[in-house]
Every structure is written in C-alpha cells, then in structure tokens.
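With one protein chain withheld, the remaining protein chains of the complex are depicted in position.
Up next, chain A:
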C-alpha cells in the first residue's frame, strides 16, 4: 500500500526540492512507500484531504483545525523555533503611519495563505477595516504582493513575516512596515492521518532525532530549518482553539 504526503502550498515554492529529499529520507528510514503530491493551490489540496487521499501533511495552522477535528489527524512535529507571523506593509511614500488612520475602501493585497490573511485582517481591525469594506487585491505570491504596493495598485499588503524578510533590500527600502504580529504560538505542523497512526511514535522519534546525524541535518537544511520539535496533542488543541477565537 502506498501513502500520500503533501505540503501546504504556501511553503512549497522555496523548498520544493527539499521536500522531495525529505520524502526520500523518510521512506528510507521507515520503509513506508510514500508518494509526495504537491498541489499548486489550497483548493486542490483541500479536495484531496476531503477525499481522504492524504496521510501525511505539512499543514498550515488554518487547515490543522479541520484535519484534527474532522479528519482524525494527529500532530507530529514543527520546525524548531518557527512561528507564523504576519506584517501590515504600505509603500514607503504613504503618509499613513498607523493602521488606525486607514479608511474604508482601502485596497488590500494578500495571497491565498489563509492563516496569514486572518492574522493580517485582525491587525487591520483597529482601523475599522474588515472583509466588507476593503477592496481585495489577490496575489499569487508575496513578491507580487510587494509589486502591487510598489506600483500603487494596492494601499496595504499582508505578508507572511518570513516572506517579507526574504525580499531584497532594494524592495524593502521602498516599503514601510506598519505592524508586525508577535503571536508566537501559531505555526505549521507536520501531521499524520488515521491510516498511518500505528507508526506515529516511531516516525515522531525519527524526526525529533533527525538533527543528530549529518545526513538528517543536511536534509533539514534543504527544508530551511535546523530541527524538528515534537508537538503534543494538547499544544495542537490549544493552537486550534486559538485559531478558532481569531476566526470570528
């Protein structure tokens, strides 16, 4: 029997080859035949989850709730020290320095990344902005979010903090950060589905130990982090509860 592994689309572009290397490593360590399927968008991935085709997933915090509560997934690990944070950014020429001074009708550019969008919209609330009074400008990725701001096609951009920090200095010099979230408990997690759960402990300890040998460290490097850290059930439940309170 072959199982399916997938990665939240927001994390694929930069580390595409890293996930293939990781999947090869995992198959070798566990002897489990695992097919890595990359979806280009959230919609496609959601459909696969709904059809119960997914067994292992590097999930964004938004989907984690549905995976645990509706699909019986359990958490394994997260990238050590990593947290998802969002930024509210405007063009450096913009006279506005405080979200509170934004007006209804503000053009807001963001990607399909659901948790980043959620955190961003919360940071716009002090300006009385919400889904009903902004003009959405959808972008395929964060470089395009920056472009919309530079070309004045949008007034405000919502960024994943990591993605913003990775922009070139030249681009960042033309932008201005109004707010950076400091939530620190919202993160992506590697999660395991019902069909593989008898192997959970074994896989979890393999992952936690991964940074202790050279090969494992190399694989982690290609994913862009230094170690996996265990996520226990209650920590995951807590994060889901937190997402739940934000999603109102």
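By our rule, a contact is a pair of C-beta atoms (placed from the backbone, for glycine too) under 8 Å apart; a residue touches a chain by one contact, two chains touch by 3 or more; residues count from 1.
Here, contacts and distances are computed from a predicted model.
For the chain that does not appear here, its UniProt entry gives the protein name "PAS sensor protein", which is one of "YeeE/YedE family protein", "histidine kinase", "FtsX-like permease family protein" or "PAS sensor protein".
Taking the complete complex into account, A:100 is the one of A:16, A:100 or A:152 that touches the chain left out.
Across A:47, A:70, A:140 or A:244, the single residue that touches the chain missing here is A:244.
Here one chain is not drawn; of A:71, A:180, A:199 or A:230, the residue touching it is A:180. On the side of chain A, the interface with the absent chain consists of residues 99-100, 122-123, 125-128, 179-183, 185, 234, 237-238, 241-242, 244-246, 248, using the contact rule stated above.
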